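For this view, one protein chain was removed and the others were kept in their places.
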Amino acid sequence: MTETVFFYCFAALAVAGAILTVTMRNAVHCAISLIASLGGVAGLYLMLHAEFLFAVQIVLYIGGIMVLFLFVIMLVNLEAAARERQFHRSWVGGLLCAGGTGAMLAWFWLRGAGTLRLPPAVQPTPREGGNVESLAMVLFRDYLVPFELASLLLLVAIVGGVMMAKKRI
Amino acid sequence: MNFYLLTLIKMALTALVLLTCCAYAVWVERKVLAHIQLRPGPYRVGPHGLLQPLADLIKLLTKEGIVPSYANPFFYLLAPFLAVALALTAIVVIPFTPEFELFGVRTAIGLTDLNIGILFLLALSSLGVYGIAIGGWASNNKYSLMGSLRSSAQMVSYELPLAMAIVSPLLLVNTLNLREIVELQNGFHFGLLPKWNVFASPVPQALGFVIFLIAAFAETNRVPFDLPEAESELVAGFHTEYSSMMFASFFMAEYANIITICCVATVLFLGGWHPLWPAEYGSDLVPVVLLAAAGLMLLFHAAQAARRRKWDRFTFPVFGVLLLGLAPVFLIPVLKPVLIPFFWFVAKAGFLVFVFIWIRGTLPRYRYDQLMRFAWTFLFPLSLANLLVTGLVVALAG
Partner (left out) sequence: MPDLAQLLAAEVPLSWYLILSVILFVIGAAGFLIRRNIITVFMCIELMLNAVNLSFIAFSHKLKMVDGHIYSFFVMVVAAAEAAVGLAIILTVFKNRETLEIDEVSSLKL
């Protein structure tokens, strides 16, 4: 019961935030709606016992990426853009494509739900102490190479961002 | 006792104490700054200005709250609420005392015992930037916007050394639960030097502690990193347009942040409620001696209060007797397991708050480019090096 109520609250927050992100006129309002949506999804992570991902979602997404977005929005003057037409000329086509994607996903899901056989639980997630420890074990033992590659990717992104934004090195 | 009732009582108590501490932190700050600058500080309202916070509160409550006509009203009002709510929320994971049993109830001072306490704190501290950023943007004022831009850049930059400084003691204690972190810092080297993380055995985290404190100064927007509200450059920074309770909320958020971050530093580095030296050498008597000495000093001063300060002849003895009466409470055996750890925690956190004020009275403000260069080219590599050395030594020793 409690969980259902929580699920509905977080899901409503996520969906409402998402809709406002797409429809709001002012870019700052869009960004803040997106933050609300991300916060709702973070709450769902907590319900799914993904405590570490909850923290990463808030620290990295909301506290990092979205601050960067707000920063850029405040740096560029969007007064003129907010007064102009917000949607593309061919917005009907866009909506149709998106709706079609959704319908396709829903159809796949409806057809495939009966045939989905979940394998029996491999290793029970430890309740005590959260899942941070087991996550770290898997991340640094089985996924070490992807982890290092991800750090390399971040380095490339840093260098690229600096090169792009700075006039003269 | 019912868990929910107990939690409600503890919540009410914590909120009351925290808000009072915020108000009196302002008084302490003004007094300490004044004495650093050789002037008496607030003196008019109550004895030695002790009722000044109350007067400030009444003043701020009764002022008119103005929403500028070009501001965005929803976000303008949301920002101070967000700032103060996030600042006050962070206190819930701080454990103040070990678990104790009082009148048949087993509990501890401190609201929750999250197993991801540190992650929760990091998440909240990274959200703290929004109150300032949204407030500065919604005011529709170029000084506010400049202040909020500066603050978002500053807080995002200093978040990294802060997180790195937090991670290295975590390598030593191997848990994310704040209560367990404190409990693992129990004991003494050679029976004398406490095993706090600052003095931890494989790698002392003194450097990490200093990095944490510097980053904490920047995270709470204090001197020497108070660029977001640099008065001489930006009027008042992000809260230029705010007045009345909305301004008070930002103010309260700042002090609540200071208190919280001092508590976090105490938990992570200074061993929480563990005393500075073992109880065999009489560390339990410290609060008694301190309170008694303060009370006796007040009584002594009351005897020779200057003629011009008439009230001192009445208030000094009253406070002196109060402190003298409070001193033996720390000797009552039933209350001892609560009060002694709580005293040590408050003493350490209070000392750190004093350091915050002390530095404000001592150091000038950084220039903006210096601030950024310091964060990225000095503090961040230093914290990384600290983390690497700690990790290496822990891996080799374990």
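The chains carry the letters A and B, assigned in the order they are written, with residues numbered from 1 in each.
The rule is simple: a contact is a pair of C-beta atoms (placed from the backbone, for glycine too) under 8 Å apart; a residue touches a chain by one contact, two chains touch by 3 or more.
Model, not experiment: these values are computed from the prediction.
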Q. So which bits of subunit A touch the chain we can't see?
A. 1-4, 6-7, 11, 14-15, 18-19, 21-22, 27, 30-31, 34, 37-38, 41, 44-50, 52-53, 56-57, 60-61, 64-65, 68-69, 72-73, 75-76, 78, 81, 84-89, 91, 93-95, 97-99, 101-102, 105-106, 109, 113, 118-119, 121-125, 127, 131, 134-135, 138-139, 143, 146, 150, 153-154, 156-158, 160-162, 164-165
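Everything below uses one rule, namely that only the chains that are shown with their structure count from here on.
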Q) Cα centroid separation between subunit A and subunit B, in whole Å? A) 33
Q.
So in the complex, the part of subunit B that touches subunit A is made up of which residues?
A. 75, 115-116, 119-120, 122-123, 126-127, 129-130, 133-134, 137, 145, 148-149, 152-153, 156, 159, 163, 175-177
Q.
Which residues of subunit A touch subunit B once you look at their complex with the stated criterion?
A. 28, 32, 35, 51-52, 54-55, 58-59, 62-64, 67-68, 70-71, 74-75, 128-130, 132
